[in-house]
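Only one structure is covered here, and it is reproduced in the block below.
Removed from the display is one protein chain of the complex; every other protein chain stays in position.
When the chains are written out, they are named A, B and C in that same order, and each has its own residue count from 1.
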Amino acid sequence: MINNTTNPVLIFLSAFVVNNIVLIRTIGLCSFFSMSNSLKSSLNAAVPIVCVNLAATILSWLFYNLALIPYKLEYLKLVSFVLIIVLLVQIQEFILKKVLANYFSTAGNSLSVITANCIILAVLLLNTEYKLDLVNSIIYSLGIAFGYVLAIILFAGMKERVGSAPIPKALKGYPIEFILAGLMSIAILGLRGLFGL
Amino acid sequence: MLQNSNLNAFLSRIWRANPVVVLMVGLCPVLAITTTAYNSIGLGAAVSFVLICSGLTISLIRKFVPNEIKIPASMVIIAFYTTFVDYFIQAYFIELSAYLGIFIPLIMANCLLLNSSEIFYSVKNSTTHSFLDAAGFSIGFSIVILLIGSLREILGSGAFMGQQLFQEPVNVMVLPAGGFLLIGILLGILNWFRSRFSEKNDK
Amino acid sequence: MDYSPILILGALGFTVALVLTGIHCFPGFESVHSGNGACEDPKQNPENISAVIYCAGGNNCSDKYAYQGVETCFAASKIFRGKKECIYGCIGFGDCAQACAEGAISHVKGEIPAVNKNTCTGCGLCVSACPKKIISLVPSKYDVHIKCSSLNAGRYVREICATGCISCGICVKICPTKAIKIENNLAVVNYNKCSNCGLCVERCPANTIERILPVV
Partner (left out) sequence: MNSKILIKTAASSLKLAFLCMISALLISQLYLAIEPVIKQRKTETLILLYRQVLPNSAWFENKTAGNREFIAGFDKQHVQRGKIVKLNVRDYNGDIEILFGVDQENRILGIKILNADFRINLEDDSSKSDFFKKFIGLKFHDLKLEKNGKDISIIPGADVSSKAYIKALKKAVEEVESINATEQ
């Protein structure tokens, strides 16, 4: 559990490894499994998520604290957060299509995956649950986004190795990927209790 | 003919195009919450409610929504039903809400829902078709999470629906890592069955 | 009665929709966006297009010889124009599925690859990858396709392929909009006239005509 009095470094570490969003909280698995076929495609999924995450955190924090809380409308947070995420994802899609046409052709479908990515919504909801202030929530969301990047890059590397390994026929593809993710999760579990986070 | 294709689509969602085991969508809650069978029944009911209601609503208002705002519109509809389910569970199933926690609002961001809302927009034969589609999806989803939930409860805490079965269980199965491992092994067994049956069919 | 939730969420929705539709028409962005912009006239722009594979043979089409070698359509097509008796048909090693950047083509060895209409962007990579040139790009609103490319005579097609077009002409007679014609022993749909009615799908004696709906 973290709150505003926790040291910012610990907030970052808690989100980054100790409570890793993919491996411990098991959020955002769809893109984790579908976009990690190679290092390049995993980066293609990771970079937009980091950007959208940051922007969405700032915008939604402002909206939540300046518009919803003063009028006691906390129950509208889900609808408004979702609208903000859709807005940001669409804007980013257009920017990528226009400015980085080359990038977009390689990123392909990943953008529609981001729209449905649970991570961004989860970050916004966790921020409101812990009642973090603006700076801390930015730190927390960055920690979660980088935790996702770490997990997906490690996973892509492992998948490439496993692709050339002799494994039973029935386990090829998704089954062995799930087992790999389980082993990674056990490894990260070893950090539990670090600084009492 | 039309009836038949509807029914086929409905049945295929349960087995051939099962959302969790085959299409690999909507995985997040599957892993996080299925530690007991009771939780998975709760989650399955919540997801089914949101899926079916939003499918019907989207297919009804499809004609009035222009193309540019169809994603935000469907998201608003899904979010509305998710909020409804969230408060309902908080009011009447307080134990369940303590366990499900953040994952009830996260139903909203489930890839399953977004994918199927795309389908509800594109499908031509309107309401009945999208209702059957959503119903098939939710039944397939619920069956799989019920299976995983009861397996994890039996292995991980040595109990089924709260009834203690044996002592000293394999605690790792309750942790997220156990969920990953169990789903991996389950998918492997399914693959093995599938390859066996298809071989038999060939002969 | 408290109106603040309605006002605040309405304002948020209004701004979101304003930005989203505005961005479609923003100068410089129109060129990027095809088909569904608010500011574009659908008649002038190409619609959503997706690839269609004009062959239904696969395992229904008999083999000329047992091919053992590099498992790509390109390599197989170099030896006696492919292993299938039908020199026009799909070889079935899935070069198109390999070439597809979106993963929209799913393929099982020996069978005809299936194109997912939802994810196909109509980029045309598969068209250039196919050595038999039986893939073409068609607006995705048309569902009914005559899945054969064979210019062989009907009697010969009947011998080698269970699902080839035998140019019987039933579809030509039944089509309410006169969209189908037989040219060089092959029935061809004129998509500009096609109304997606699907009458020909049920009446085709060789099951060559298929309705391809968007899949998940």
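Simple rule for what comes next: a residue touches a chain if its C-beta (ideal position, glycine included) is under 8 Å from a C-beta of that chain, and two chains touch if they have at least 3 such contacts.
Everything quoted here is computed from the prediction, not taken from an experiment.
Asker: With touch as defined up top, name the shown chains that contact the chain not shown.
Answerer: Counted over the whole complex, the chain not pictured touches A, B, C.
Asker: Among C:Thr21, C:Ser106 or C:Ser136, which one touches the chain that has been omitted from the display?
Answerer: C:Thr21
Asker: Just name the one of A:Ile24, A:Leu121, A:Ile138 or A:Ile179 that touches the chain not displayed here.
Answerer: Final answer for the missing-chain contact: A:Ile24.
Asker: Residues of chain C in contact with the chain that isn't shown?
Answerer: These residues of chain C touch the chain that is not shown: 2, 5-6, 8-14, 16-18, 21-22, 25, 27, 38-39.
Asker: State which residues belonging to chain B touch the missing partner chain.
Answerer: Counting only chain B, the missing chain is touched by 32-33, 35, 61, 64-66, 68-69, 72-73, 76-77, 79-80, 83-84, 87-88, 90-92, 94, 98-99, 101, 157, 171, 174-176.
Asker: Touching residues of chain A against the unshown chain: what are they?
Answerer: Per the touch rule, chain A residues meeting the hidden chain are 1, 19, 24-25, 73, 75-76, 79, 83, 189, 192-193, 196-197.
Heads up, the rule we're going with is that only the chains that are shown with their structure count from here on.
Asker: With respect to inter-chain C-beta contacts, which pair, A-C or A-B, contains the greater number?
Answerer: A-B
Asker: Roughly how many whole angstrom separate the Cα centroids of chain B and chain C?
Answerer: Each chain reduced to its C-alpha mean, chain B and chain C end up 31 Å apart.
Asker: Per the centroid of Cα atoms for each chain, what is the distance between chain A and chain C, given in Å?
Answerer: Chain A and chain C have C-alpha centres separated by 36 Å.
Asker: Taking the mean of the CA coordinates per chain, how far is chain A from chain B in Å?
Answerer: Between these chains, centre-to-centre, one finds 21 Å.
Asker: Tell me, which residues of chain A touch at least two other chains?
Answerer: 79, 83, 86-87, 90
Asker: Two or more other chains in contact with one residue: find those residues in chain B.
Answerer: Within chain B, residues 72, 76, 115 contact more than one other chain.
Asker: Residue numbers of chain C touching chain B in their complex, please.
Answerer: Residue positions touching the partner: 13, 16-17, 20-21, 24, 36-38, 118, 202, 214, 216.
Asker: Quick check: in the complex, which residue numbers of chain B touch chain C?
Answerer: Spelled out, the residues of chain B in touch with chain C are 1, 17, 23, 66-69, 72, 76, 115, 118-119, 122.
Asker: Which residues of chain B touch chain A once you look at their complex with the stated criterion?
Answerer: Answer in residue numbers: 24-28, 31-32, 71-72, 75-76, 78-80, 82-83, 86-87, 102, 105-106, 108-111, 113-115, 172, 175-181, 183-185, 187-189, 191-192, 195.
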